[in-house]
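Starting off with a structure, shown below.
Excluded from the complex is one protein chain; the other protein chains are retained at their positions.
All chains are identified by letter, namely A, B and C, in their written order; residue positions are counted from 1 within each chain.
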């Protein structure tokens, strides 16, 4: 058992910098010793390294993969590079933390997972919301039997505002881009696999999103093999802030979270009680989850224990997104097995 | 304009007594002058009349219908008598308050509504929840534009515990018996008619309910003609109490209610903050709504204004229940027009 | 043990009518058989009797005191008559419920309590707030040891708006008129007697109240003999509604209540979460407490058990009010024993 894990980060964009800060300042068992970025954006890596005292920067991520001091890498580059770097890192014998999604293409995902399996390294996919203290506690209470037999999971997940239309066009669609987090959350809480999916989608926020071939609002029913029913309520726009609610309902009660305000004050007047605005940004809402997921990754390596979000956990939500697309197009309940069969 | 309305109640069961108490004590513009009950249960009427100072009791409700002093009747007898008494009361020229449902049989409902129309009397159906201060305020805020364009309505409606199996067997099924309130609520808030319905039902509470041919848990999607999407979450059992939540979500925000506890205390210890149990009984949860619906009925007569819950409002949720049954059986989205066409 | 208690009410004003309604409709073990009112206001008694089916009305309360059928009386007449009627009722062998205060004059109070003691009848004083479900539960949790050793009691008690200046002038002052409820609550929760009182008073609401020789705002510290410290925060005006909060703080945690809104809705927009206005009227806020205190009185008679709010409980807050006045005038901590000694 090593006392500390040497880690390198590939990608010094918004999420790479976030992981860098967490690794240096909040995860004593990790040594962040290198950060890579493309030559054109190397300045971002330089600034980050300077602030955090990271000894090495490079514009060639192979230097990280071939550095014998390094035990693990965090892949924070653009999505289209994930699968390839996973394969290379696996071959280099590095443990891998990879931002989601692995890829939109199931065949590429499978190839990456195969390489990981062959190399015998660990792979954790960045479904950070599982580590959010609220959702983790909901899970914990389900496991502790506090709500008895689980019957329903209800997820409300609404973004403050839609991304630019140009992004929408390359996003892979709402299910692949936004709902994928909620698919993971539903699986995580249900502790089962989805049997069938029904989707009612709509364009309510911006007609341009419809013209781009996507929807911006959806209501989804998931039926799990263990008979749990989950619902997901998505919308690309939520005027009152980032709306992230989960409820698990069982035979003995329910457990749920409340949205977080930007402060905890109440103004009480003749017009009623007025509480703070909701938090409005995912990096603020999920700040703790990013720290805890990385701690979990580092600990799993040090203790050689099971990775909490595996490659399979990264793959299945992609299948769910494909099934949701099909349900939306064909206006009927779609079995997940229909997607899997197509893949063979 | 009369200053006061003379009213008679037909039926001195639980709900009849409730309306009697409200009419006498809390609605100054009403004179409750007579209460009828079947000969075998006349003692209930007698006790009620004694307590509340109601001048007349009778075991023959025709005495109320033929009493020239009486302006209006409240029909609180068993469901199978509703349609018939409506017809008789209409012929007698009385304004009518009728407990829901009018009947499970659409043909009988139509006949009753026809008689009302012909007589030109007012008919209010007892969908009391519209008058609940919380739901009324949600409606009010939608109308005031506080949430912008309405996008979704989310209704969670879970009973504390299922009724006896013998009741389940004659109840008309969960959609006709329990969801019917939620169908009314969805219509009320959406201010539109349902176009199509999708249901995912399940037996999760008690297998005996399944053996009786019914379900005890459901997830329903309603698509309205104005494109609003509503969801209804039903369960016959809710261990933490009577769970009655509504959320209206729109382009400028959302408005929702919180469940009510039996008290407003918090115990804060090293284990966390512990608040009161939820209210557990519909008569307690909806006490105010029964007063306000009856005030609305009396006021509509006095001022000769529009009745807030009309005969049509009593009929359409029955059609919705039939469509829900069909969706559950055929596992597909069902158009409301399919039910209407069958009826012709 | 009698199955039912026959009771008469003396006084058909606001509070008399309230008790009448509760006795008839919500306390099955009580028979309200008579209500008395002064000749000039007899119409109020007549209307009340008619609505509730009370068999007898009288303009001479001696008819109630001499009615052998009657077991108990509820004294709801004006304050200046309380002590005298208590004495007469006691002599007539009736159990007595008396609205607070017994009298502002301690000598009169003592005389009345002496008569009660001599007659061996039960006397309950109308400190209704002890029976409020929130405050009762706070007490219950203290007794159950949920907060460990009690350290502090914090009472915030602010009226929506000050009474008319003419009332202020004859009210006996804020401590006798308003704080007296809070003095009772502090004693009830502390389960001890006050040793000393410190008051900081001010005129912040209306200078006319100051000119009338009273104050409208106060901050009070009570030190109990068991070393518990209580604070009372009073104000005659609270723009956001009737503010009635109690917190008990102990070695293992604290228990407190939240103010009640007029509804339970939340409007959430970009401006924050907006909850309902607070309840604004004491009869609404304390509606349940009036029912429960009367049930307790009737039950104590039927079961011949201890009265929950005794004559002494009615007397001591008056002493506390006198001590508070003295502290305010002399700007120092005042021992309750100073007042008691003056009385001898």
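FYI, a contact is a pair of C-beta atoms (placed from the backbone, for glycine too) under 8 Å apart; a residue touches a chain by one contact, two chains touch by 3 or more.
As the structure is a prediction and not an experimental result, all values here were calculated from the model.
A.B. asks: Looking at the full complex, which residue from C:61, C:175 or C:249 touches the chain that isn't shown here?
C.D. replies: Among C:61, C:175 or C:249, only C:249 touches the chain that is not shown.
A.B. asks: So which of A:171, A:257 or A:280 would be touching the chain we can't see?
C.D. replies: Touching the chain that is not displayed is residue A:257.
A.B. asks: Pick out the residues on subunit C that sit against the missing chain.
C.D. replies: Within subunit C, the residues that touch the unshown chain are 148-149, 151-152, 154, 158, 198, 200, 202, 204-205, 217, 219, 221, 223, 227, 229, 231, 233, 235, 237-240, 243, 249-254, 331-333.
A.B. asks: Using the document's contact rule, name the residues of subunit A that touch the chain not shown here.
C.D. replies: 21, 24-25, 49-53, 133-134, 137-138, 141, 146-147, 252-260, 262-270, 276
A.B. asks: Of the residues in subunit B, which ones touch the absent chain?
C.D. replies: Touching the missing chain: residues 239-241, 261, 268-278.
Just so it is clear, only the chains that are shown with their structure count from here on.
A.B. asks: Can you identify the chain nearest the overall CA centroid, using each chain's own CA centroid?
C.D. replies: Most central by this criterion: B.
A.B. asks: Regarding the subunit A and subunit B pair, does the interface count as same (over half of residue numbers shared) or different (under half shared)?
C.D. replies: same
A.B. asks: Approximately how many whole Å separate the CA-defined centres of subunit B and subunit C?
C.D. replies: Distance between chain centres, rounded to whole Å: 39 Å.
A.B. asks: With chain centres taken as the means of their Cα atoms, state the distance from subunit A to subunit C in Å.
C.D. replies: 58
A.B. asks: Suppose each chain is reduced to the average of its Cα coordinates; what separation in Å results between subunit A and subunit B?
C.D. replies: Measuring from centre to centre gives 43 Å for this pair.
A.B. asks: Quick check on subunit B: which residues sit in contact with 2+ other chains?
C.D. replies: Residue numbers touching two or more other chains: 252-254.
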